[in-house]
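Yeah, one chain of the complex is gone here, protein chain that is, but the others are all in their spots.
Right, chain A next:
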Amino acid sequence: MANTTYEKRIRPGVIAVRALIYTVTAAVVALVVAIIAFLIVKGLPYINWEFLSKAPSRLDETYGIAPMIINTLYIVLLSLIVSIPLGIGTALYLAEYSKPGKVISAIRFAIEILAGIPSIVYGLFGLAFFINALKAGSSGGSMIAGALTCTLIVLPTMIRTTEEALLQVNPSYREAAFSLGASKLHIIRTVLLPCALPGIVVAIILSIGRIVSESAALLYTAGVDYTMPANLVKHVAEPGAGLTVQLYLYATEGGSPDWVPYAMAAVLMILVFIINLSANIIAGLFKKKVSIN
């Protein structure tokens, strides 16, 4: 039994590296679990229908968050209406029409810079440009000014994710459609956009997540009103705090019981969780539709 060439051997280095990888992963998971558990313990018991459906009242000392939920959804919806066509249009230009050169490099560089700007800077710009210069809504901030500022914030992600999705479409589909005498526009409409749809949906969901969690930029541009909007159409020009902004105000200015910010944080977390879950489900549905049944 002298030949041990092919026998299993214990390699201490391999075991050590593996142990390290497992530990690091476990630490990250533990961290996420800890954050969620913390918020659930501190916030979840206070979430009830009244909290979700009423406006806060200083007189009654109640702390409903319905107006903030409305404001957050309002800004999300309005931003998407502006940013989806802008984002997809730019991505289509970059992926399908542009020819490599200095102009394209400049555009890409600009988009990268746009992605790296801190959101407080966007807030300042939104205040100066949308509210002071364009007079978009009340001087104390407005839904439209907040939504347009959020549009600027999400556009880089929207453009890049959509462009990537377009570039990943199997080039042989493009070739096939060209060989059938179809125009570029028709190919985009019938082949490229449907194939890139899962990626575009992911881009939209990521954008929603970004807007929901935005606070600094909205503090300047959408204002801090916590009353229930009376008219949703007129509300576009009125100020209103979203969940994050109001959470920030409760947490920093005080005057409210300790549980309020935690309960709001828990609501925010659940909202983000639902958004991510639906992103996965939608992307999965599209994948199924396109792949081998």
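In the analysis below, a contact is a pair of C-beta atoms (placed from the backbone, for glycine too) under 8 Å apart; a residue touches a chain by one contact, two chains touch by 3 or more; residues count from 1.
Operating definition for what follows: contacts and distances are computed from a predicted model.
Q: Which protein name, taken from UniProt, belongs to the chain you can't see among "2-oxoglutarate ferredoxin oxidoreductase subunit alpha", "Beta-aspartyl-peptidase", "ATP synthase subunit a" or "Phosphate ABC transporter ATP-binding protein, PhoT family"?
A: In UniProt, the chain excluded from the picture bears the name "Phosphate ABC transporter ATP-binding protein, PhoT family".
Q: May I ask which residue of A:58, A:135 or A:186 touches the chain that does not appear here?
A: Among A:58, A:135 or A:186, only A:186 touches the chain that is not shown.
Q: Looking at A:47, A:131 or A:195, which residue reaches the missing chain?
A: A:195
Q: By the contact criterion defined above, which parts of chain A meet the unshown chain? Give residue numbers in ascending order.
A: Residues of chain A in contact with the hidden chain: 99, 170, 172-173, 175-183, 186, 190-191, 194-195, 290-293.
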